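Every protein chain but one is kept in place in this view of the complex.
Right, chain A next:
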C-alpha cells in the first residue's frame, strides 16, 4: 500500500472503509456527499469497486479514510470479499424506501462477521430518508436490527445532506477503540494512539440518528 507521506509533520493514521449494500441504495451518493458535499440524481452505476480517499481532521488527531465503494449488483459480488478482509470499517447501506434492500443487509452483516469476527466496526445505514412518503422501513426497525447484531446505526439522506457528516464522525469516534486489531498491527499503518475515553461499545453509547 502507499506509504504514509514522509513529509507530513505527524504521520497519518489510515483506515479502510468498505461500503456494502444492494444496487442503487445510495452508497456512491453518501460517499460523494461526504467527499464533495454535493448530490446528483444520476450517478452511473458503480462497476466493480471505486476508490476515494479523504483526510478527516478531528479534535485530537487527523485520520485518512480510504473508502472502497462497491458495486451493488449480485454479479460483482465475487470481487468484494478481499475488500472486506482489508477493511477496518464496513458500512452496510440500505434504502428506507426499499424493503428488500433492508432484508438483504443481514446477508452483508453476516458476511462481514464471517470474515472479520468482532475485529471490525460495522455500521448499518438507512439512506433516502428524504422520501418520507414512500418509506417502507421505519427507523425503529433499523435500530432494532442494529441492536440485534450489536452494530452502530444511523439514518441518512445523501440527497438532503442529512446525517452524512454525522455518520463519518461516528465512525471516526469509534476508530481508536480498535486496539489490538489487525488494523493496528498492520505494518503499513502508523500506530494509533488509543483514546481511553473511546467507547468499546459504540452502539450503546451513541444515540441512533445522532445529529452531532
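In this text, contacts are C-beta pairs under 8 Å (C-beta built on N, C-alpha and C of every residue); 3 or more make two chains touch, one makes a residue touch a chain; residues count from 1.
Heads up, the rule we're going with is that contacts and distances are computed from a predicted model.
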Undepicted complex member, UniProt protein name, chosen from "Proteasome subunit beta", "GTPase-activating protein gyp1", "Exosome complex component RRP46" or "Serine/threonine-protein kinase SSN3"
"GTPase-activating protein gyp1"
List the chain A residues touching the unshown chain?
1-3, 23-24, 40-45, 47-53, 66, 71, 73, 75-76, 78-79
